[in-house]
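Shown next, in structure tokens, is the structure this report addresses.
Missing here is one protein chain; the remaining ones are kept as they sit in the complex.
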Amino acid sequence: MGQISLNQVTKSFGDVQVIPPLDLDINEGEFVVFVGPSGCGKSTLLRLIAGLEDTTSGVIKIDDTDATALPPAKRGLAMVFQSYALYPHMSVRKNIAFPLRMAGMDQAAQDAKINAAATALNLTDYLDRRPGQLSGGQRQRVAIGRAIVREPSAFLFDEPLSNLDAALRVGMRLEISELHKKLETTMIYVTHDQVEAMTMADKIVVLQAGVIEQVGSPLELYHKPRNKFVAGFIGSPKMNLIEGAEAEKHGAATIGIRPEHMTVSKSEGTWKGVVGVAEHLGSDTFIHVHETGLMDTMTLRITGDIEARHGDTIFLSPEMDKLHRFDAQGLRLV
Amino acid sequence: MGQISLNQVTKSFGDVQVIPPLDLDINEGEFVVFVGPSGCGKSTLLRLIAGLEDTTSGVIKIDDTDATALPPAKRGLAMVFQSYALYPHMSVRKNIAFPLRMAGMDQAAQDAKINAAATALNLTDYLDRRPGQLSGGQRQRVAIGRAIVREPSAFLFDEPLSNLDAALRVGMRLEISELHKKLETTMIYVTHDQVEAMTMADKIVVLQAGVIEQVGSPLELYHKPRNKFVAGFIGSPKMNLIEGAEAEKHGAATIGIRPEHMTVSKSEGTWKGVVGVAEHLGSDTFIHVHETGLMDTMTLRITGDIEARHGDTIFLSPEMDKLHRFDAQGLRLV
Amino acid sequence: MARAISKRRTVIVTILAWTIGLLIFFPILWTVITSFKTEAEAIADPPSLFWFNWTLENYNVVNARSNYPLHFMNSVIISLGSTLIGLAIAVPAAWSMAFVPSKQTKNILMWMLSTKMLPSVGVLIPIYLISRNLGLLDSRIALVVILTLINLPIIVWMLYTYFKEIPIDILEAARMDGASLKSEILYILTPMALPGIASTMLLNIILAWNEAFWTLNLTAAKAAPLTAFIASYSSPEGLFYAKLSAASTMAIAPILIMGWFSQKQLVRGLTFGAVK
Amino acid sequence: EEITIATVNNGDMIRMQELSSQWEEATGNTIEWAVLEENALRQRVTTDIATGGGQYDVMTIGTYEVPIWGKQGWLMSLNDLPAEWDQADILPAIAGGLTVEGELYAAPFYGESSMVMYRTDLMEAAGLEMPEAPTWTFIREAAAEMTDRENEIYGICARGKAGWGENMAFLTAMSNSFGARWFDEEWNAQFDGEAWANTLNFYVDMMNESGPPGASSNGFNENLTLFQTGKCGMWIDATVAASFITNPNDSQVADSVGFALAPDNGLGPRGNWLWAWSLAVPTSTDAPDAAKSFVAWATSKEYTELVAENEGWANVPPGTRTSLYENPNYASVPFAKMTLDSINSADPNNPTVDPVPYTGVQFVAIPEFQGIATAVGQQFSAALAGTTSVEDALANAQELTTSEMQDAGYQD
């Protein structure tokens, strides 16, 4: 239960093809994250799977049955929306009960399910409130509760945390991860948050303009980005990409080095530069280095604190084994 | 120019005292950041300084003159709002010109100032657009431009970056820092973003329920939090706070150790625990450790990648010199 | 939900919507058509929709008999005048309610609205006597004043709801930028709320244009607007359907045309700002 | 000077409006017109004059208002109109109704009574012949005979719309011929009497048998339209209607119209009324001279000739001047004689079989009458519509009339 496969699926809005032919297999129990820049088609893809949009061509299979033409309610999937899409005029209890009521479940069975979900999600005290009286995190939990009670074969999340503030986001992220561990149901999760993608996913799907750039585990993407786009997209702060003579020295059109993969010295090193802004976080220091002759601003991350003032000259040495090399097409060189 | 002092300032809304008597001095040219949990009174304090709210009691002095009863326009301050508060029906040029127009400046002088500001903020190409046609970052720059042209004695920022997405936020953060370096005007900056506070501030003011918990430089707060609240508030992930027997061993009611100040081992260490969720970011790994017997979940940050699976038993050793000790009142012990 | 909607359904919806739209519009259409018939054709059995001898005769008769330009101008002056004065009074009031709300704000608003529920007939004689004593019977001034007062609650309410949509930040920004209260309202609030103000204006012009109790009872001839004009065609001796239709068309055409041209604003206005 | 004239939107008045430019040219004065439907006009001018509003300089009012208003001192005496206006020429029955204590308070514009108008072709087809002075029984039988609902021909059309000047004018006049009266000599309402029951029952039954659908909302205009389009066999209404139904431009039946006196029951009074639309000048006017000059012009013999010249003799305002009926040109008008006879057969001072304390044929000349009669008219209209029974309608009428009269202090 919960296996989804897309075969040569395309989607056009009017004349604009938003998703060119696309294949994707999602295994049972997997936590798959779609990432990509805004407008790349993440939501569209999710909605195609949900059945909220018709495919223009291609086949979507859910658990080996062709679901391409099934209406959303028949696909056995549950979706959690970015806006939560709670029913504002119903209490939390009624919200969660809604899919059960629509399925015609009897009251006692409904109550049992609702209580179980509410307990699991820490919502027991709020069951009689309206969504408007809840905090963002609580609303999110209600939305998840509404999804859970249906016991879907897969959950679809569309940027579920993007309306929450940073602290809450971390908490909810963990809750969803734990939920996945517990339920072991397939989850498809759309986000544009780096950290969410890296920390939650079993498998990340990187999209650009409707095209899958790379599919793989988070660390695979971090260590072996298939191309420059993925390299730049995964990792924060961004990988430093250097072109020109320096890159050619390594037999590549572009070389990339992550900010955390360089060491710094006051006296010697591979590259020389001038400190622009140094950001001291206590735990880390980010140094923005100018005038390296390699690229505009090179970013450097040092663990812990380091003395570095605006205008200081410093030397940088990349860890050579962590250097990424890309050809003129932007593809990774091995 | 740009020295602000608050003397026994209080503010009540109806019967609720939001700001109990408060003293604060802000020196000329300083970059002061107010941080604190939501609802602690950061915005209120800023608005009191701006003159958008009346003080209930106390005196606000700007450059040694009593400004308590002055209307906002007369205080010589400029404010950048969270929502940018641009005038949607005016072009960028008109937006920036508005304060000058209100001051009755002649057209030529206005134009000179606008052009200077636009150049400095890279807005020259957008001067004839409406705010609605700009991206978030550009709007933010217009808001800053509108503030700059008045040549205020101090800038007030109320969470100016919270409506921008992560990537833009980093860029704008740097721009504002650089602006401060260039103008050397006093800036008061409200945020609830850790990183912004740490990287931008000369001086951080930590507020809780309208009370100043600590004032100091970012690293001072990181290394020497005056109490448990500040210790927990500054630093991300949060400091681990341990109470009970383990704390007493160190002669304190509570001890604190930051996630980045522990080393991990499979075989031996000070504390033992079981891995809950391990978040692999590539550059770092966050490990949430359960069953330590010390606290609920202990968070651990390891630079780079580390093999740690759900359910593994691991050992943790704190760096003893980075241990923080607090007494029963939560105050730092030296 | 951008899922393919079946062709058949679109066709059914189109037909249904057009049918209902035309049905609702039909009385007006019929009036306009009848205005081009002769009196005999107007009551001919069976009635004919388009196939008759179109004539402008009725318009000539109506024009000869009534001083249409005078009534038209009166309508324009009264509805525009009352709306503009109403706006001038309501803008500051709505500003106060929207941006400096107090505990009473809502009560005041509701009270204002409730004054609209008072039956006008109940106070006709007093108002008539007051107008007589002030020498304002059959004068545009009296009507402008009264219609202003009648529609004021609606104007205040609409503006209030529109103003509330405007983030107070922006007004505060203006204040920080050195704008006085007057500049704040003139340069920031008014232009920002312009669509809302326009909707309010349009709706109130319509309400004032169609107001038929005070305009009829407080005017004789000089200040009589189109509502009074139509009253002289209501049931004369003899056949009058065609002439009545012509007069009706002349009375409603200006506002109908204005309404159609400003449809978008008006639809917004029709929602009284209360529904977004 | 500028004067404001309130008038009713009748054909004759509209003609006056059109021709008034001649007066404007001749005198240099200008006129603002307030042309209104009859009920609206009455409400507006009454409100104006009673509160001294002074909005109008000339008002069009009827025989009902003139004596009441004259007594109140609200109208200017017209005794001082120029000699060539020739007050003595006014028909005595008409002039009597407009004079209070020797002062003429309004100048009659046109006078009217009511009569039977019928379709000669239908009458013939029914095999009947209309007597010059028919009885109610004959009318009812003829109506039933002429009715052909298939072809939308209804034997009798009469007023049914509620209002003291609408159905109550017809019914009050009709009741006179049934021996009924509004009040006895002590001002006690008489709707509980047999005479009124007979009147109303007869009326409702006849209208139900042979009247058009929706009769209860028909007034003069509705019936006119019906008759002109050939849908009425007979129509009992104002004599002025004659000129409309004989006008081939408007009427499809113009060449087959006959006239007869209003019906009676052999008790003496006939069921016809007497009315004159008249022009009066309120004391609240600020232009009395111009107003009087206009009144004199519009009710003069010259005006009659002016209309005859422009529109033909059939369209001159009838029923006001002896001289008109002596004019040979006018004698050829088909309804001229019947109009004069009808007017002469009505006696406002002795309208009923039994004696009454009031004057007025189809109304009672007291201020309270309008209100009472309108309320009563609604009851009777409801009875015609079938929403109330005749008994209930009469009982309600009795009750409300009694209480109004008590209120007004007539029985003190």
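All chains are identified by letter, namely A, B, C and D, in their written order; residue positions are counted from 1 within each chain.
By our rule, a contact is a pair of C-beta atoms (placed from the backbone, for glycine too) under 8 Å apart; a residue touches a chain by one contact, two chains touch by 3 or more.
The rule is short, and it goes like this: contacts and distances are computed from a predicted model.
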Item to check | Undepicted complex member, UniProt protein name, chosen from "Alkylation response protein AidB-like acyl-CoA dehydrogenase", "Sarcosine oxidase subunit delta", "Multicomponent Na+:H+ antiporter subunit A" or "Sugar ABC transporter permease" | outcome: "Sugar ABC transporter permease"
Next on the checklist: Under the definition given at the start, what are the shown partners of the omitted chain?
Outcome noted: A, B, C, D
Item to check | Candidate in contact with the missing chain, chosen from C:V13, C:L134 or C:L186 | outcome: C:V13
Checklist outcome for this item: Only one of A:V59, A:A85, A:A166 or A:V274 touches the unshown chain, namely A:A85
Checklist entry - Hey, which of D:T199, D:T320, D:Q379 or D:T401 is the one touching the hidden chain? => result D:Q379
Checklist entry - Hey, which of C:T219, C:S245 or C:Q265 is the one touching the hidden chain? => result C:S245
Checklist entry - Can you name the residues of chain D that touch the chain not displayed here? => result 39, 43, 46-47, 50-51, 68, 72, 152, 160-163, 212-217, 222, 225-226, 229, 231, 367-368, 370-372, 374-375, 377-379, 381-382, 384-385, 387-388, 393, 396, 400, 403, 407-409
Next on the checklist: Which parts of chain A face the unshown chain closely enough to count as touching?
Outcome noted: 50, 52, 71-73, 77-79, 81-83, 85-90, 98-99, 102-103, 132, 146, 150
Item to check | Where the unshown chain meets chain B, residue by residue | outcome: 51-54, 71
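One rule holds for everything that comes next: only the chains that are shown with their structure count from here on.
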Item to check | Both-way neighbours, i.e. chains that touch chain D and touch chain B | outcome: C
Checklist outcome for this item: Contact tally winner between C-D and B-C is C-D
Next on the checklist: Please tell me the distance, in whole Å, between the geometric centres of chain A and chain B computed from their C-alpha atoms.
Outcome noted: 27
Checklist entry - Centre to centre, by mean C-alpha position, how many angstrom separate chain B and chain C? => result 53
Checklist outcome for this item: Touching two or more other chains in chain C are residues none
Checklist outcome for this item: Flagged in chain A as touching 2+ other chains are none
Checklist outcome for this item: Per the touch rule, the chain C residues reaching chain D in their complex are 39-40, 43, 64-67, 125, 128-129, 132, 137-138, 216-217, 220-222, 224, 228, 231-240
Next on the checklist: Applying the document's contact rule, which stretches of chain C touch chain B when the two form their complex?
Outcome noted: 167, 169-170, 172-180, 183, 187-188, 191-192, 194
Checklist entry - In the complex of these two chains, what residues of chain B are touching chain C? => result 50, 52, 71-73, 77-79, 81-83, 85-90, 98-99, 102-103, 146, 150
